[in-house]
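Missing here is one protein chain; the remaining ones are kept as they sit in the complex.
The first chain written gets the first letter, and so on, giving A and B; residue counts start at 1 in each chain.
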Amino acid sequence: MTVTSQIDFEEAKSEIGAIAAKSGALVGGVAAADAFMAAPEGRRPSDILPHARSVFVIGGAQPRAGDWQSPNYQHMEVTSTSDRMQTLALKIARTIEDRFSYYAVCVPPGVDQGQQPFMSIAMAADLAGCGSRSLAGPVLHPEYGFMYFGAIITTMPLPADKRLDTPACPAPECVAMYAAENTTPCFGVCPIGSGGCLGGRLEAGHISDRQYDSARCSTRVQNYWVPGFQKLLGATLQEPDAKKQKMMLFSSMFSRTLWSMTYSNVSQGQCSECMRVCPVGLAHRTKQ
Amino acid sequence: MGFYFIDPQTYEKYKDDILDLSHSVQINFQEQLPTDKRQPGLSDKQIAKKLGLEERAVREIRCVAERDKYPLDEFEEAIRFKENACRNYSVKGMSAVMQKFVEKSKE
Partner (left out) sequence: MSDLETETRTQQIKQLALEAGGDVVGIADPRAWDEHVPHGHRPDDILPGARSVIVVGSRGPTAGAWRSPNHRVMEINGYDFRNDAAIHRVADAIEQQHDHQAIQAPGLPVAGHLPPFSMMLAAVLAGLGTRSLAANIILNPKYGLLYYSACITTLEFQYDHMLEQDVCPHHMCVESFRRFGKTPCMAACPSEEGGCLDGSIDDQGRIDYSYYDRERCVTRAMNFGINSFQKALAQIVSEQDEEQQATMIYSDFFSRSCSAITHYKESVAQCFECMRVCPIGRSERKLK
């Protein structure tokens, strides 16, 4: 255990980053704990860990190139690797505490009461320079594109990184497409005006307006998860015909919601269509 | 409607046939058996073609029928079965399962 007065925090940050990289993280960065002013009260780092000074963000565990190629959409509904980042985040939190004697806590990936996240990991990734918010919603890394993130809040005063100078989204291809066709790949695949989730405008190569129907997106991304289960349960309980009710309870849809909740670690993100067509990180999704 | 589920009348009409044609009861499933002996079950698509139904309906009927085949009593019986089998084996070993068949063979 290192005595706190002797720590070179720049070196410590590098060491933590190296551990993260060796364990599978593609990217890492630090956001200052007091930079989360855009987050609502109660959802900031110091609300989770009093006297928090830094948030270490890791990103990785992307779907593989082969995953994106499968014509069977159900394949990605049951093979996510997002929990690898959470496992790694736990490891980093332990390392910070054991090695450097500062408090550290992982931001839980689930939701707090009222279906609210404990803290926005997406905001943390953006502030730490690990990526930028996209038109489609997920934070995209300029080189790797879509990935999963984890965040560790700590009292350790690590040097903060800054936000990306150039946002990853919109990509040059999307700017060109918007100029020619008034849409982008993600808008095109899931247009809010036609029963989809996404809409917006680009001006001078930047996002000027964004529309996102989160409730509709939830019906797709959490197709079979808790929201789907609750809806099905509600419909089933209200069915007065006992025979029909049995058909509903034993239906493939209801069964899928239970499988999804049971294997929740691989059921994250049950719709990836906006990301499938995203050009950011395409080079890393192209294999032989 | 809310979500897709099969109507009880269609279910009752086809459930036995669909379950019979599927992988529910597996007879001579082994890959190493001669081709003329193997009886692998059919996919939902193949069953649908055979019965003149939509694949989605076949899948739905099969899913419900798999659930429906045995009542909850069978799940309770399973607990008793495993409790007895496991404990008896820890005491008697292989004779826990073979004893009665050995004795039957002597009759």
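Just so we're on the same page, contacts are C-beta pairs under 8 Å (C-beta built on N, C-alpha and C of every residue); 3 or more make two chains touch, one makes a residue touch a chain.
Because the structure is a prediction, the values reported are computed rather than measured.
Engineer: One chain isn't displayed here. Which of the visible ones does it touch?
Structural biologist: Every shown chain touched by the left-out chain: A, B.
Engineer: Which candidate, A:Ala21, A:Val78 or A:Val175, sits in contact with the chain we can't see?
Structural biologist: With A:Ala21, A:Val78 or A:Val175 as choices, the missing chain is touched by A:Val78.
Engineer: Take the complete complex as the reference. Which residues in chain A touch the chain that isn't displayed?
Structural biologist: 24, 64-67, 69-72, 74-75, 77-79, 81, 236-237, 242, 245-246, 249-250, 252, 254-256, 258-259, 261-266, 287-288
Engineer: Mind pulling the chain B residues that touch the left-out chain?
Structural biologist: Residues of chain B in touch with the missing chain: 22-33, 40, 42-46, 59, 62-63, 66-67, 69-72, 74-79, 81-83, 85-87, 89-91, 94, 97-98, 100-102, 104-105.
The criterion applied here is as follows: only the chains that are shown with their structure count from here on.
Engineer: Would you pull the chain A residues touching chain B in the complex into a rising list?
Structural biologist: 231-232, 235, 241, 243-244, 246-248, 250-253, 255
Engineer: In their complex, what parts of chain B are in touch with chain A?
Structural biologist: The contact residues of chain B facing chain A are 2-8, 11, 59-60, 63-64, 67-68.
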